[in-house]
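Below is one structure; the comments refer to it alone.
A single protein chain has been omitted; all remaining protein chains appear in their positions.
Note that the chains are named A and B in the order they appear, and that numbering of residues resets to 1 at the start of each chain.
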Amino acid sequence: MGKVFAIVVTIITIVATAIFVSHVWWLPPDVSQLGAGIDRQISETMVTSGILFVVAQLTLALFVWRFADNNDQRKIKIFPGGATPMVVGAILIVGAEILALTLVGTKIWASIYVAPADPHSLKIDVQAEQFAYYFRYPGPDGKFGAIHPELIDESSGNFFGLDPAHDTAARDDIVAATLAVPVNTPILLELHSKDVNHAFYAPELRIQQDFVPGLVIPLHFTAIRLTKSEIVCTQLCGLGHYNMRAYLEVMSAEDFKKWLNDQSAQ
Amino acid sequence: MTSPHSSHAAPQSFWRKYVFSLDHKVIGRQYLDLSLVAVTTGMILSWLMRLHLAWPTRAIPFLGALSPEATGGIITPEYYLSLMTMHGTIMVFFVLTTAPFAGFGNFILPIQIGAEDMAFPHFNMMSFWVTFVAFIVLVSAFFVPEGPPLAGWTAYAPLSAVGKDSGPGEGWGQTLWVISIGIFCIGQLIGSLNFIATTLDLRTKGMTLARMPYSTWAWFITSVIGLIAFSVLLPACVLLLLDRVAGTSFFIPAGLVISDRLQPHAGGSPLLWQHLFWFFGHPEVYIAILPGFGIVSHILPVVTRKPLLGPRVLIACMIAIGFLSYTVWGHHMFMSGMNPLSATLFSVPTLIITIPAAIATLLWIGTLYGSKLRFNTPALFCLGFISVFVSGGLSGFFLAQPAIDSYLHGTYFVVGHFHFVMGVAAMFAIFAGLYFWFPKMFGRMMNETLGKWHFILTFIGVYCIFMPMHYLGLAGNVRRYSTFTVDYMKGSIPLHRFITVAALFTGAAQLIFFYNLFRSRFRGEIAPANPWQATSLEWTTSSPPPHDNFGGHHPVVYHGPNEYGVAGREGDYIMQTSPEPEPVAAAS
Partner (left out) sequence: MTSLSVKSPAAPAQTGVLVGIAAITMSFAAYSSALIVRQGASPDWLHFTLPRVLFFNTLVVLASSATLYVARPRSRATADPAGSGAAVDAPNLTWLYATILLGFLFLAGQIMAWRNLAAQGLTLSSSPSSSFFYLLTAMHGLHLLGGLAGLLYVVYRVRRSSPVRAVVAYKAASLYWHFMTVLWLYLFAILATRI
C-alpha cells in the first residue's frame, strides 16, 4: 500500500505539472501596456512554486516508498540535523521568495492601482447595475453631466440618472453598452454602481476592480493592441450575475472617432 | 471536592444520557453527528451544482419534485446561487468548524489532559444545542417563499442587506441566514470559552503545558482564535440584521436604485461589512485547519513509531499562525475598492504566514524519514493531508500577491486553492482523526481494507476535482457563474464536465466510508484500550471510556506525548502515565 501511495502521488505530480507547463489552459493574449509585468510575475511565481510543489510531493512519495516496508526490526533514524534545517530552510527559501516576489510585485501593483492616471487620459464613466454595464463618454464639451439617482429610469434609457433639461453638461453625454476605446491612448474609467457590488474584470487587460455603491473608484489602463473581447462581473450581484458582461473594443483612433459619432447620432 | 462530575453523576434517563447530556463525550459525538448530516447535505448540494455546470439544460431526476425552485429538474440561475450559498455556509460553519474543533475537541481534549469533563458541562451542552438550532434555522431557509439566500457564504452587503428588492433569495432566506450565523457565533463562543478554561484549569497532575499532546495544543490555540473571530462576526451579523429588518443604514449607502426603486437608506459603508466579515473570515480558515495540524501531528508519531520532529517548533508555528491570522484579512479585499496602498500591507503578512506553515509541513515530511511507517488508514489520511496541504498552500502564493490577484481574483483558481487547503486538507484530517479515534469513541475498530479503498479513491478523486480548477482560473474562468454563456469561457465546459464526473466519483467513494462507519459501529472488531500503541492519556482508559473518563482515579503524568521509538525495552513507546524515568536517547 505504501508503494501504491508513492506511485499515485508521483503520477499526480507529473500530470498536474505537465498540464501547467504545456499551457493548454492559460491566460488569454495580453492587450494592455502594463499586462506584461503581471504575466511575468505569474510565470515567475509559477516556476518557483512549481519547483517547491514537485520537490515536496516527490520527497513525500520517496520517503513513503522507502520507509513503508513494514520492517519492524529496522532501527528508526532521526532526520539529519533534526528540526533546525527545516526552520532555517523554510525561512531562507520561502523568505527569499517572499522578498523577491514582493519587491517586483509591489511595483507592478503600484503602477496599475496606486499611480495616478495620465492627466490627458480619455475619461469614461461606467455605471454597473444588476446585470449590465453602461459606459458614458463626455461628448464634445468634455464634461459629464451630474448623476441624480432618483432620475435613473431603465424604461426611458436614463441609466445614469442624467437631467438634460436643467444640466447643460449632460446634454451631449454619450451612453453606450460597449466599452470602445482608441488604441495606445490612456483611458481612465470611473466606476459607479447603481445598486449592489459588481466588478469589472477584463482578462485581456489583466485588470479587475470592484464597483462599490456609494464610491466612485478610478481604474486606468492603456490598450496597445486591437481586440474585441469581453468584460465580465466577478462580484456576486444576484441571479443574473453569470450573464453580466459587455464587450471591450479596442479600435484605431479613426475607427473610434467614427464609432463615437455613430453613437451620438443614435 | 468540587470537580465537574461530582455535581452530576452518570445520568440514567434516556433524555439526560443521549439528548441533553452534560457528558463531553456525548456532546462531542453529537457535534460529529451534526457535521455528518451537514457534510452529506453540503456534498449533495455540490453535486447538484456540478451537474448543472456540466449539463445546464439537462433535467436532474427527482429534483423537480423536491424543490419548487427547480421546475422540471432544471436549476435556475438563482437556484444555483442558493445551492452555492448553502453549500459554502454549511461546509464552512457546520462541518469545518464543528467536526475537527468542536466535535473531536470535545470528545478528546478533556481525556487527553486527564480531566473528568469540561470545565462547564452545562455551557457545553448549551453550546451544542445552540449550534443545532443555528443549523435548523439555516436549513429552514430552503423552505421560505422568496427562496433560500443567494448572496454567497460571504454575504456581501448591500446585496445581502437591502431585502427582497435585490432579487429572489434576498427576502426571508437571507434574514434566516443572518440569524443562523449569529446563533452559530454564540454557540462557538461558549464552546471556545469552555475549551480555554478546561485546558488552563483542569489539567491533571504532571500535565504541564509542555506535556500536552499536539492535538490539545491545536484545539487550545484554535479556541483562542475562535473566541476573537466569532466575537467580531456576531456584531457584524447584528448590524446586518438591523439593516435588513430595522431600517438602519450601517452597510447601505445612499442613492441605491434597485428594481427601479430608490432605497430608503443613506450613508452606510459596504466595505465595513467586508472588513468585519474578513476579520472573522480569514482566522476562520485557521479554525478549520489548525485542528488538522494537531490531529496529524498527534497521529504521525504513532504511525511512524518515532518522535515527531521538532515538537516545540511545531507548537510555535501554530501560535505564530494564530497571531498572523489576524493581520491578513485584507488579502480578500485587494480588488474591493479599499485603499490600494493597504494591499501591500496585507500582502506581506499573508506571504509571511507561509513560513510557519512551510516549517510545519517540513517537520511532518522530516518525521517520515527513517521511520517504521505503519500503513494503516489514519496514516494514509495524514499523508494525504500533507500532500493536499502542500498543493493548496502553494497556490496561495499566487493569490497573496495583489498584482497577480488582479487577474486571478474571483476565478476558479481561488476555488481550487481554498478547497484544497481548507476543505480537503481539513476533511482528510477529520477522516484521519475519525479512523484513529473511532475505537476509543465506540469501542470497535473500523475496517482497514475498506478504509484504504476509501482513502485512495478519495485522494485521486479530490485531485481530479480541484487541480483542474487552477487551470480554469488561469484561463479566466469566473466562479459563482451558473452557466458559461460568455464567449471566452465556453471552451472551459469540457473541463467542467471532467470535474463533475470526478466529483460524482469521489462522492460515490464516500459510500464506502458510510458503509464502513455504520458497519463498524455495530459489527466492528472489539477494540482494546490502546489499539495503536500510542502514548497519550486517552489510550490509558477503556474503549469507550467510562462516564468519568478514568474510572474514579486521576491519572498522573510523567512524560510528554512524544516518547516513541524508545530503544532497549519491550514496547517501543512510553505511556505518558508511566512512572519510569525519561530515556536517555529517544533514538539512535
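Definition applied: contacts are C-beta pairs under 8 Å (C-beta built on N, C-alpha and C of every residue); 3 or more make two chains touch, one makes a residue touch a chain.
As the structure is a prediction and not an experimental result, all values here were calculated from the model.
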(request) Indicate each shown chain that the hidden chain touches within the full complex. (result) B
(message) Just to verify: which one of B:128, B:250 or B:513 makes contact with the chain not shown?
(response) B:250
(message) Can you tell me which of B:43, B:144, B:197 or B:262 touches the chain that was removed from the display?
(response) B:197
(message) I'm checking contacts with the chain that's been left out. Which of B:19, B:44, B:266 or B:526 qualifies?
(response) B:266
(message) Just to verify: which one of B:341, B:526 or B:556 makes contact with the chain not shown?
(response) B:556
(message) Using the document's contact rule, name the residues of chain B that touch the chain not shown here.
(response) 1-3, 114-116, 119-120, 123, 189, 192-194, 196-198, 200-205, 227-228, 230-232, 234-236, 238-239, 242, 246-250, 253-254, 266-269, 272, 275-276, 279, 554, 556
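Operating definition for what follows: only the chains that are shown with their structure count from here on.
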(message) Using mean CA coordinates as chain centres, what's the gap between chain A and chain B in Å?
(response) 29
(message) Quick check: in the complex, which residue numbers of chain B touch chain A?
(response) 76-78, 81, 150-152, 156, 158-159, 162, 166-170, 253-258, 260, 262, 268-271, 304-307, 309-310, 313, 335-337, 340-341, 343-344, 347-348, 351-352, 354-355, 358-359, 361-363, 365-375, 380, 383, 386-387, 390-391, 394-395, 397-398, 401-404, 406-407, 409-411, 452, 456, 459-460, 463, 467, 470-472, 474-476, 478-488, 492, 495, 565, 567, 587-588
(request) Please name which positions on chain A make contact with chain B in the complex. (result) 1-2, 4-5, 8-9, 12, 16, 19-20, 24-28, 37-38, 41-42, 45-46, 48-49, 52-53, 56-57, 59-60, 63-64, 67-68, 70-72, 74-79, 82-83, 86-87, 89-91, 94-95, 97-98, 101-102, 105-106, 108-110, 112-114, 129-130, 149-150, 152-154, 161, 194-197, 199, 201, 203, 206-215, 217, 229-230, 232-243, 245
